[in-house]
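Excluded from the complex is one protein chain; the other protein chains are retained at their positions.
For chain A:
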């Protein structure tokens, strides 16, 4: 880096545009070679070093090859072996370096061990958490414990996908733009991930004490109620039954989530905002899932879609008088 003079005011490590350059004042010479260095990141330095080493190797290999071309092949069998040896050496080192880089990148990004702690559950724990997701807690004065695991929520989302598929099929839903499976997976995962992120964002705004993992876990377990309700009502088409279950089971699981959030938020308005939003989204999702894939609604949808209606039957009718324009008319 450059040197700084005692009298200059600038704080750049490379010396800046000192007047000393021109005046040749008390400061030492600024080494222009190091001006455009990559001192910002050592990664680039290493890259440069590697590049230089490789270039040296390549140059030496080329030199060796050039030397060999001039040599007499028959004289030294060792020479050809040497050139082959060197080429192999270089190729081997390039391969090793590439393999090292690739395995480093793989271990960094594709390492599923990052997720391992979130899957560390026992079946009894999953069972008890499923039951607890329907029981609202009573104490909201201190933060309630939320389990940070992803196995239960993930399995519940997949179960919901399976139930949704069944519902879509029995209601005879026809998806024109897209596939049945894609719609089901997109709906369920979109809800789980999207609403979790949204509520987490709101929680971040109002300074509630909940992490993203806990929110994902909480909402995932809240889908247990949805699974139960939909499993029953996709098979037994009874409106009153659905409304009762929607209020009872949907309500219970929403109350549980709301209570946990209440215990982790301070202030009336933040509580109202957060919990109201969650309750609204959760309950309306259940309503949406039921009514979107319902047999009765199919007819309504068909009548609303104009361009997909069956072609109107043409019937012959008598037209007494036809006016072609203002001056002419034909009587049939």
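Note that contacts are C-beta pairs under 8 Å (C-beta built on N, C-alpha and C of every residue); 3 or more make two chains touch, one makes a residue touch a chain; residues count from 1.
Note that in this section contacts and distances are computed from a predicted model.
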| item | value |
| --- | --- |
| Name per UniProt, for the chain absent here [options: "Protein TSSC1", "Cytokine receptor-like factor 1", "glutathione transferase" or "Protein YIPF"] | "Protein YIPF" |
| Residue in contact with the excluded chain [from A:102, A:131, A:155 or A:280] | A:155 |
| Interface with the undisplayed chain - residues on chain A | 60, 63-64, 66-68, 71, 76-79, 81-82, 85-86, 89, 112, 115-116, 118-119, 121-123, 126, 151, 154-155, 158-159, 162, 165-166, 169, 174-176, 179-182 |
